[in-house]
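Before I ask anything, here is the structure I am working with.
In this view, the complex is presented without one of its protein chains, the others remaining in place.
Chain naming follows the written order as A and B, and within any one chain the residues start at number 1.
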Amino acid sequence: MSLWEYANPVKFMALSGRVLPVVAVLSGLCLVVGLVWGFFFTPDDFRQGSTVKIIYLHVPAALMAINVWLMMLVTSLVWIIRRHHVSALAAKAAAPIGVVMTLIALITGAIWGQPMWGTWWAWDPRLTSFLILFLFYLGYIALWAAIEDNDSAADLTSILCLVGSVFALLSRYAVNFWNQGLHQGASLSLDKEKNVADVFYQPLLFCIAGFVLLFIALLLLRTRTEIRVRRTKSLLARERMA
Amino acid sequence: MKALLIRDLQLAMRAGGGFGLGLAFFLIVTALVPFGVGPQSALLSTIAPGILWLGALLACLLSLDRILALDWEDGTLDLLACAPLPMEATVSIKAFAHWLTTGLPLVIAAPLFGLLLNLPSAGYIPLVLSLLLGTPALSVIGTFGAALTVGIKRGGLLLSLLVLPLYVPTLIYGAEAARRGAEGLSSTTPLMMLAGITFGTIALLPFASAAVLRVNIR
Partner (left out) sequence: MMPDLGKYAGSVLSAYGASIVFLIAIVVLSVVQSRRAKAALKDVEDRRND
């Protein structure tokens, strides 16, 4: 019994079919609890007023935007090293979710920045890095869409993901060097002093759990779709041959 | 190896202007900027380093699909894949030839175009230095992009979409070095970072380009 067994599409379909509804329900629950708690039952911040409520969307989305890319990096590596098709398809399935998360982080950030910093957009390192991350996602998706042969597409996009990760990291530091930021430091920290206050922290944890679970649910659903699409294609090809 | 380099250079010289085209494009971009932002020389001289860097980058981008597309179409790449030369070397030479035919002319022409944009006199040396250090990275990264998209019909736009985000670190350090130089500040730190990026990409990226090209030729 090992994780690699699920590289077999049949086993993956069987397991994911059972897990998917559970994860979907859990994610819905967490999101509803976290967002309702955050929106209706938390006090305003003494400086930021009610805009602090945006944190329940902004932070989890930003967190996921980066982690989705990391997950794509891992699955790309698995594809390159062990050539498991499910892994390559999972990377493909994850990219649009990453785009949406990045967009949410950027948009809520802009809406939050408007009253707080007096501007929708500033060329702040964090904002700029996210914009660059967004461009990387777009390029990745476009490359998948442009190549017809499945295995070549998986190979090329995996290598792009690896190279892109290195350059995304370089850009992150380059951008830091280039401009000092308006953005505050990390909102979450293991260091109790630096962390956000508990009133905001507890619902935020629910929201983060909700976003993570939502990502897993969507990822499973979309990977299943990709597997089905590929099976349909190969069956059709076989039909034409017969 | 030398034969391949010479062949690529000759082709670039001969094949109807691939050589001068990048330069002409660079000139046009620099000439259009004053039309866009107005002719005030104070404004132009503050934005000159950035514009020159951006112009060089775009001129470089414009010629990327020529690196591999022609060889792909007439089957030269398949032959090169069978040749005893490892693919990594082929790719590096192609990038080097691209740099010699587009990057180097841009570096040489940049001071002239700096005159057009009223670049402060302190800025010329840092500008040329930063371009000299930075354009090889542009060629190497561009070769990677060209290798990725070589099998795709009408891949030009996709090539730009893939390559431009990869150009971000080079552009930031390069333009920053040129800008600091123009303002009379020390530009050593960005130049060092730029050199790091350039040498890093030259050392590592040909492996990725070669891997990608092998997938495309398969």
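By definition in this document, contacts are C-beta pairs under 8 Å (C-beta built on N, C-alpha and C of every residue); 3 or more make two chains touch, one makes a residue touch a chain.
The structure presented is a predicted model; accordingly, all values stated were derived computationally and were not measured.
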- Task: Write out, one label after another, the shown chains that touch the chain missing from the document.
- Result: A
- Note on the structure: From A:I54, A:L73 or A:A146, the answer for touching the chain not displayed is A:I54
- Message: From the list A:I81, A:A145, A:L169 or A:V229, pick the residue that touches the absent chain.
- Response: A:V229
- Task: Tell me which residue among A:A7, A:V33 or A:L221 touches the hidden chain in the full complex.
- Result: A:L221
- Item | subunit A residues that touch the omitted chain in the full complex | 35, 39-40, 44, 49-51, 53-54, 57-58, 61, 96-97, 100, 103-104, 107-108, 111-112, 114-115, 214, 218, 221-222, 224-226, 228-229, 231-232, 235-236, 239
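Convention: only the chains that are shown with their structure count from here on.
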- Item | Residues of subunit B touching subunit A in the complex | 144, 148-149, 151-152, 155, 158, 161-162, 164-166, 168-169, 172-173, 176, 189-190, 193, 197, 205, 208, 211-212, 215-216, 218
- Can you name the residues of subunit A that touch subunit B in the complex? 132, 135-136, 138-139, 142-143, 146-147, 152, 155-156, 159-160, 162-164, 167-168, 170-171, 173-175, 177-178
